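Not every chain of the complex is shown here; the ones you see sit where they belong.
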């Protein structure tokens, strides 16, 4: 039965999250073997949105945002709210007032597989939200859900205390235990990419830099003669 | 049979519309008991679009924008065009030239459950459009439709003379007879929200301000012991 | 069997493309009898994106961007990459590094019926991309596809060397042999539109300018009496 509020779960130190959040979602996602990315229908409500934090999860009934109100009390500085309805819903669960409240408790942003509203106000106050819809359609406060239970959002499992990083490319979930390894691997990856970028802008080709030619030929690549042959 | 142009219908005084349009779509929608909101796939073509006016309705065949041309003659200062195809269509029914014409007749904007084009030009001239698609695909002028008949746009009934308010959150329809009550109720709502916002930014919780705790417990909310218990 | 790289195909002179690209996609599409427009789900990753070039086509397997790497070598100044997967896929095939490489070879932009990532970086470097998704989900380099074979992208046939013009309204394909005729016809159309715009802003109606009234009546249009009759 719904109605559970888990109050105690382990969070990741904010310094660790800050170190990870220097990297973009695409880099982090690659750095952890292409795992943990939320589905592409989850989009930021404004260009340039960026956030990272400890997941506080909220499972909500369709068209009912009561549990978001309940969840705020469980939030601390550096948290990031992750909300998913128990059946698909595009209603506007979240708006400016809830954003004011979350901000007052140090929450970094919201990821919601449902609708969001007051997007103009949210953009102005720079409270970042990733949602699957924008809708002024309000919700009721009649039925319970759960706070800080494992849930599925955007096709990914999210546990309370998982690290969430989000930007214009999407949202990625990093497990608490993996964060330092993923941060290190992201850094390595970015260093390598910087080196490659320097060569690419000079006109070198990835097929040469990454030495792909032999493998391509082995797979059967056939270049037809060109005008310059 | 199609081909009817209703020329006579009652409009709402523009002063009343201006008073209502001080409020956002989300506020107005709540203020009239969550009614009249168009579906979430209707989106503005640029961020920050805003408009309000008396609905002039146009029912159009798929891929045919002839009736929009016919409808302009029926438009007056303060009107807002609401267009819906008789079967789903994403073609670009509307572009810069029609916008110039509508603007010359005082029309405030366009809501269309189909496609729109010339969006760059429309953004520059600040002619707001809410549509379900952006498409350069042109239309023909071969078949009739109807002007100023009741129609369904974005899942809502729109009658000619209904008041339409639209912003970044979506589009809401207010019945002519309700406008003063809804304006008053929106103002009340916004005053209440201002008061609540002041308390929320200080860190107070909605569960306390709105006195939800008893009702939550009655419904069966179970808080698990936290680390600080 | 996949794995073909066609190296030799005819391109359109860049001066001709530049002349055509003075016009918007909507104008060009009308000027060539409403043909060649890609489907409306193909959208630019930032507002104001604009590009035109000779198509280099790339057919890719789902979730595998290897052939984009292969294709770069075939690109010249003024080309524009057109990529389509052999089955529907929203993965992020393309990001900042590939954009750096394309830019270094003079490529003007990318049209891809799949996902794109690093959109923030692409926006900053003004490398225009039209895609059907934004996704950080990476791809592998395991299977071959084809370069410079005819393919279908956004519901349109694209041949290597076709001219691609893209802006906020979408993407249109112009056949090499048609480019001068379409450019001339676009110019004519724009001149006519400028003349009409001048009349519309003064309040004239298209039903008068385009002399539609007789044809409307013949089709059965019935104007109901208005308040001013």
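General observations
Note that the chains take the letters A, B and C in the order they are written out, and that residue 1 is the start of every chain.
As a convention for this text, contacts are C-beta pairs under 8 Å (C-beta built on N, C-alpha and C of every residue); 3 or more make two chains touch, one makes a residue touch a chain.
No experiment lies behind these values; they were computed from the predicted model shown.
Shown chains number 3; the total number of identical copies in the complete complex of this file is 6.
In this text, only the chains that are shown with their structure count from here on.
Because chain A and chain C carry the same sequence, their contact can be compared by residue number, and under half of the numbers here are used by both. Computed centre separation for the pair chain A/chain C is 30 angstrom, with centres defined by C-alpha atoms.
For chain C, no residue reaches two or more other chains under the stated contact definition.
Contacts from chain C toward chain B in the complex involve residues 24-26, 29-30, 34, 37, 40, 43, 47-48, 167-170, 172, 193, 196-197, 200-203, 205-207, 210, 212, 216, 219-227, 229. Residue ranges of chain C in contact with chain A, taken from their complex: 1, 3-8, 46, 66, 69-70, 72-73, 90, 92, 95-98, 100-101, 103-105, 115, 117-121, 123, 133-138, 141, 143-144.
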